[in-house]
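The structure appears below as structure tokens.
With one protein chain held back, the other chains of the complex are shown just where they sit.
Showing subunit A:
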Amino acid sequence: MPTALPSLLSSAGTYAAGLATHDGEAHAATGFTSYAWLLVALPLVGTAILLIGGRRTDKWGALLATALSWAAFLVGLVIFFQMLGRDAGNRAQTVQLYEWVTGGSFQVQAGLLVDQLSMAFVLLITFVGSLIHVYSLGYMEHDPDKRRFFAYLNFFVASMLLLVLANSYLLLYVGWEGVGLASWLLIGFWNWNPAYATAANKAFFANRVGDFGLSVAMFIMFFHFGSVDFTTVNAGVAGLQGAHQGFMTAIGLMLLLAACGKSAQFPLQSWLGDAMAGPTPVSALIHAATMVTAGVYLVVRSHVIFEASPTAQLVVVIVGAITLLFGAIVGCAKDDIKKALAASTMSQIGYMMLAAGLGPIGYAFAIFHLLTHGFFKAGMFLGAGSVMHGMNDQVDMRRFGGLSGVMKITWITFGIGWLAILGVPPFAGFWSKDKIIEAAFVGEGWRPWVFGLAALIGAGITAFYMSRLFFMTFHGKRRWTDDVHPHESPSTMTVPMMVLAVGSALLGLVLGPTGAITSWLEPVSGAAAEHEPVLAVPVLMALTLLVVLAGAAFAWLRYWRDEVPLTAPAGNLLTQAARKDLYQDQVNEALLMRPGIHLTRSLVFADGEGVDGAAGGLAALVGGWSARMRKIQNGFARSYALTMLAGIVAILGALWVIQ
């Protein structure tokens, strides 16, 4: 009971003892769970050794990083099995680390919250993360900076684990910044290419806008509840009256802003496509399976706040719906295999976001889809990497075609991922995505129709563009350039792909129809009341399969049966718009960037070399102002004195007016 907390705290002497989650109590960790800090510490140690050790670790550094990542997975697995051994009410546990801030005015206990939700993430992150470590052993084998790459990769895993294990928003924020930093470092890993450095910066700026949201949300929480740990905030929200709904909405919207930045949701989506500049394993791990889903995690973790504010919830759903269609449309027109996959990621996270905004009925499926997506999308990214590996790093699908014959394993594993994302039974996506579509059709009034139809149409478009991608790459005529000799990748690369393919095929079947995932998450997210969709479930299922088949068939007609032109045809207006990401950059530019860009370009030497002037619209806008204001700073003491005097007179004048 939240009210019994203070006395419990003082008597128990430890803060952790009394932590309570929304529904069940979180107890101080017992058994191996108290070593949960190892999850974060192991990969972090890897980073430290590799970065500090320098060149000396070149030989074995990559292997060590991979081993530490697997070790973290094992720790997670042991904790998971221990958790299984307890009954549902006692599964959530906390691990007290230390008292971070204990100033008289505010207190933050740094601790880990090991519950069903965070464990689901821990297993996904460490398992997929470790597989991608293995894959990178092959993919990055000849890169001179391999050691640095693995150090960053380990750092990412540590930060991501911290993000999902944190027991307060503040500690979550640390992980949040950590993954942002890792993402920035890894997108720009090949920063000798200025375009890549620019892409890294673009991601950085979009994320800063999101981080701003998170920090403001924290300030408001702190103001309202006196603390920013999950327990206090959740208990505080439960105790609030309706009059404070405005604040809940404010917190909710700010958290959503944070989620949009990290998860590339509308309107902060523009960075994800460019982020594909990073090495492909990075795209698979960070920009498909894990980091970009942190926004969904944040929303689900803060579900108490969102439930207290229907407005914020509605906005979440709207953002999800817009993004899922946006991403899907963009995905139809991309010829770059990685950018097409990135658009698809954006769209699939839109699905998750939509589900997370639907309330208790959607949380479990949001997380479920997140897990299955983590497998099939990572698998497909690795497949794309394998294709690029065999095709001299080409990414233009118009120069692929007919690869099924020469890259059999890649073809099959990619095919399973393709079936999974389409939602063909019994593959993973069928169990998770169809449930989201179903949930979107639940409700009254206009909402189920709008959101449900958006999700349904999205499924059709998804089927089209994913089939397009699959057919253009693996089927049809061979349109290779003369100098490529495609070949299957080494086993360090194919084995992870196979493992992920198995997951893509079976994970849904294991967790979905058995109800395992919903009952597992229920203590965290609350039980969903039974609701009937506005259309009968079998009808919906049939409809979904129908649009999926239609989408795939259309793609078959155009990209397998018909000849694919080597250069993109002009296309209609929508295609042109989609190729340019629905003019997202142009919109950003016109609104934010144009005013300042020319001025900044010429002003700073660093522009061309370091941060490109075009890196962020906002930055350039600020730069433009900055340049203008700089002219006031002319070096004459008399003008400075005049500035002071004018300032004093103006402020005194303002005071007279105000009073």
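As a convention for this text, a contact is a pair of C-beta atoms (placed from the backbone, for glycine too) under 8 Å apart; a residue touches a chain by one contact, two chains touch by 3 or more; residues count from 1.
In the analysis below, contacts and distances are computed from a predicted model.
According to its UniProt record, the chain left out of view corresponds to "NADH-quinone oxidoreductase subunit N" among "MoxR family ATPase", "NADH-quinone oxidoreductase subunit N", "Carbohydrate ABC transporter membrane protein 2, CUT1 family" or "MoaD/ThiS family protein". Which of A:80, A:212, A:449 or A:554 touches the hidden chain is settled by the complete complex: it is A:212. Check A:32, A:60, A:100 or A:449 against the missing chain and you find that the one touching it is A:100. Annotation for subunit A: contacts to the undisplayed chain at residues 98-106, 170, 173-174, 177, 188, 191, 197, 201, 204-205, 208-209, 211-212, 215-216, 218-220, 222-223, 600, 603-606, 609-611, 616, 618-619, 622-623, 625-627, 629-630, 632-633, 635, 637, 639-641, 643-644, 646-648, 651-652, 654-655, 658-659.
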